[in-house]
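Could you have a look at this structure, given as structure tokens, before my questions?
Excluded from the complex is one protein chain; the other protein chains are retained at their positions.
Chain IDs A and B follow the sequence of writing; residue 1 opens each chain.
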Amino acid sequence: MRDMLARPENLYMYWKELLRQMNGIGVGSLIIVGVISLFVGAVTALQFAYQMGTTFFPDYLIGFIVRDTMIIELAPTLSGLVLAGKVGSNMASELGTMRISEQIDALEIMGVNPNGYLVMPKIIAAIFIVPPLIVLAAMLGIYGGYWAAENYGISPANYQKGLLYLFDPFNVVIMTVKSVIFAFLIASVACYQGFYVKGGALDIGRASTRAVVYGSILVIFFDYIVALVLT
Amino acid sequence: MIEVKDLKKSFDDKAILKGISTSFEAGKTNLIIGTSGSGKTVFVKCLVGLLTPTSGSISYDGIEFTSLSQREKKEIRTKIGMLFQGSALFDSMTVEENVMFPLNMFSKMTSKEKVERVNFCLERVNLVGANKKYPAEISGGMMKRVGIARAIVLNPKYLFCDEPNSGLDPKTALVIDELLSDITHEYNMTTIINTHDMNSVMGMGEKIVFLHQGYKEWEGNRHELLESDNETLYDFIFASEFLKELRKGAGKSIKLGK
Partner (left out) sequence: MNPFYHVGRFTVMVGRIFNKPESSTMYWKELLRQMNQIGVESVPIIAMVAMFIGAVTAIQFAYQIQDFLVPLYYVGFIVRDSMIIEMAPTVSCMILAGKVGSNIASELGNMRITSQIDAMEIMGINTPGYLLGTKIIAALITIPALIVVAAFVGIIGGMLATVLSDISTLQEYERGLRAFFVPFNVRLMLTKGVVFSLLLTTVSCYQGYHVEGGAIEIGQASTRAVVLSNILILIADYFIAFTLLK
């Protein structure tokens, strides 16, 4: 991994690769992260309304709970898990295929540093593109909650009242910290698994499964660490 | 005996097979030759029903195959053995389990009989001592031999081999050719072999079908092959300049076999 800090041979090529990766990770994950957050927000609203049905909480707290749960926990963590599945398996199998078909060796023979050219842009792209994705996820989740709450019979005015209730900007900091950490973890684990594949097509599959598994575990583990440190 | 009439196959609008009629007799080694990409694999896959022909008919000992239902096709398929171009061994199973798989699925043998049968087949293909290895741990040539053992373990009536000796050294290739030729005669199988190896063609071609640009360009046995004056066939066989020179020098009088 230290190899990837070696001096880039041609900055323009690296820049192009970086843009390609940002496009692949960001645009490629937009739909899944969007759809999932929308429904997660909706489910959170429904289930909180249901759970609170047995207690004495006022209605408008739903907006408050959905907002905070999305921002602190669900947007970064669930998106992190989904991205560990999608982006992680994608990166691992892409690099694995390049390794098996000897494309990585070919780069090395040409004098290109494969770590720097293939791995570094992926990690940097992830770190830049995942946080905006997660902000979007939080917004869509809150909107999904609004929609579900309305279907459930809670007045939009009450939901909005909850949304504005006791907003702590620090929660957004928590969300951003989480997203940067998750992006780094997912991309670096997946690249590591893919880069060192040995064998055939079956081993690519195994590496990509490992990328997903380790990525998910690390996401949840660091979620806990961040929660412990920042809250 | 397998009969093929006017078999056509296209993918989307790309025609690969443009009307092929021929027949393959039992107890004979039938060879299909042609350049890479000429459609040998497609042809064989149509014969066994892995691909559905665009038109044409295929009959197995008089039974029309293309119009059979899925269940009736299954019935015929239990009599078919096939070696795939890439061996297609099941990589979650050992060599022994691979060969035993069809027995486990379809035979009522006791497990002792099964083990005996598997060992017999593996000996037949000259492969002993690799029973417990996984496909990833053996060489390409060994994989081909396991593939053949698996194809013949149920004593098939029809045996299809897609390039049984590509990627093998000439000596191992010869061993495999002899094996295929032996079992064909011994069990009176209808054997169809795809190849572009001239050693195999000359060594065991009792019937040879030459595919070229989607048509059957030529057919005959290996003796007729050398006496034919089909130019396309000659270009295929005597591909190198060296061989072309050799042929000019010798005229058309080269005779092999005897």
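Quick notes on this one:
As a convention for this text, contacts are C-beta pairs under 8 Å (C-beta built on N, C-alpha and C of every residue); 3 or more make two chains touch, one makes a residue touch a chain.
Being a predicted model, the structure only gives us computed values, none of them experimental.
Set against the missing chain, the residues A:75, A:104 or A:204 yield one that touches it, A:204. Residues 32, 35-36, 39-40, 42-44, 46-47, 49-51, 54-55, 65, 68-69, 72-73, 77-78, 81-82, 84-86, 88-90, 93-94, 96-97, 100-101, 148, 151, 166, 201-202, 204-206, 208-209, 212-213, 215-217, 220-221, 223-224, 227-228, 231 of subunit A touch the missing chain (whole complex, contact as defined above). Remark: the residues of subunit B touching the chain excluded from display are 45, 48, 50, 74-75, 77-78, 80-82, 84-86, 88-92, 101-102, 104-106, 150, 154.
In this section, only the chains that are shown with their structure count from here on.
One inter-chain figure worth recording: subunit A and subunit B are separated by 51 Å, centre to centre, where each centre is the mean of the chain's CA atoms.
Contact residues on subunit B toward subunit A in their complex (touch as defined above): 91, 136. Looking at the complex, you find that subunit A touches subunit B at residues 199-200, 202.
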